[in-house]
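The other protein chains are all here in position, but one chain of the complex has been omitted.
Now for subunit A:
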Amino acid sequence: PADTRDAAQPWPRSAPAPVTDVARLCVCDLLVAQCDPNCCCDPDCSPEEFSLFTACSVPLVTGDSRLCSQKAAVYSLDVEANPPQRIFQLIDRVNPSIFCIRATNYKQALYLRSPEMPTPENFDELLHKFGSSAFSAEPENWKVDTEAPNPPDLNETSRYEFGVPIQTEDAFLRLPSPVVSSWCSDANPAGFLVNQDTKCIRAVSVEKCDRIPALNMLFYTNSSILAVPKSSQTVNVSVQSVVVQSLDGMRTLLKEGKDVLRLPVILGELCLNVVLGVSYHITYTDTGEIREAAAAFVLGAISKETPSVQQSFQISFTQVDTNPVALSGNPGYVVGLPVRAGSRPGEYPFQGELGSSGRCQLSVLPSSAHECLAAQGARAPVLFGHNVLSGCTLRITAAMKCQPLAQTLLDVLKGPDFPEYVASFGNSQAQDVLDWVPITHLLISEQRISATLQSSCQIPVSLRIEVKWTKYGSLVNPQARIVNVTATLTTTTLRQLPPGRERIIPVTSSVVFTDVSAPAEPGYKAWPTLNIKLPFDFFYPFV
């Protein structure tokens, strides 16, 4: 029909012609139908507005300066006149160079080329030339390069390398993680030797809970991992332990947790055995081969009211036949990692230190402690670089005996196993005795001057651990090294209370890190020495 044909041609067949008249070109004329300030070539400005200008932002508009003679429009302000006036001159500028262009017979020589307007005839060709993410003068070249894309990380056929996604029989080992938003995305592959710890939210409903694969234990243990990429050797994911979490958050470890399989089951208004957390432990060899894979599950229950559930996923890697001791830095301490400490079991036989992964750890009272005597057990590790001040309150009654109280407070302040040595570097090995700094103990007793007998007992009220560290190594990459650890215990006298009275005293523990770095010394290379020696018989026959 005629009207649709007319309506189908709204756009012009070619782009509008470029403006080449120098007198009409104005780069600073940005506002339509309004006067641009300090724009002398603006046609919307009236002489009164010109008189308000201070300078011309565009003093000269010319054609291509490589031409032998070109037209130029010169704009200037005559500030002497009253009121100031704009002067417009159209002159011919001459290029004195001998290589100036006298004439061109090529229309688009000195102008930018107008792009082709797409028509039904040339659309395919234009799409082929300009349709990809990069244009090239020879589009065929690009085609050849991208025709055989190499899968980026799968070229290693013999072993896994750091960061390479772990392959399973069908695809990759998936570790659901939040992408962009907090919702779980199941397409995140786990990388070899990349320890991850993610939490994400998944939408659930009780009616469909047995049909959502990500809530099912099988989804995580089903696919077996390839021991080396592109091989046929597979490693099954075994179930290491199962922890069942009730609706109110209490967790219990299942006794028969090994290799048990619990599928989601709908029971009335609840759905049980929903996967709330998976923790993979992969054992690998130093040749990049995966030996074992185990997964520890946390199963929970969801009710009809919960629209979404938060799942947490971790993956950690351990080398075969090693006992993993988490390093706190390599070699210098990293701020935020725990300070490694240990103790020597005895002078003889010389056993070496215990790492901090054992019971022996430098720890302080947690900041959540309120009542000292109830706070036994919970400890917070000392993290390098983090100054901590925490404490608890102690309620003293008349009936308390001093000595047991002092011992209890000492245990509360110092923790169950107070170490004797602290590692000076984040990666100090237990065998290197010289890399461990002994903890110095100081005792300050606040004694009342007025008539106290030495036999009155002292109870510890404050423990201050001062860690002195220095920058070690090169100036551009200094490593933190602990040089001195001093534990200062402050005690105060416990006055006998009259019966029935109570006293509340605060007990504090603090950790302070001080930087005792010496100023950096420049180290210069030694002056080169010239090693010139005359031969032995140089002055023959005189010598």
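One rule holds in what follows: a residue touches a chain if its C-beta (ideal position, glycine included) is under 8 Å from a C-beta of that chain, and two chains touch if they have at least 3 such contacts; residues count from 1.
The working rule: contacts and distances are computed from a predicted model.
Missing chain, UniProt name from the options "Trafficking protein particle complex subunit 2-like protein", "Succinate dehydrogenase [ubiquinone] cytochrome b small subunit", "Epoxide hydrolase, soluble (SEH)" or "TMM80 protein": "TMM80 protein". Set against the missing chain, the residues A:103, A:134, A:399 or A:476 yield one that touches it, A:103. Although one chain is not drawn, its touching partners on subunit A can still be listed: residues 66, 68, 97-106, 108-110.
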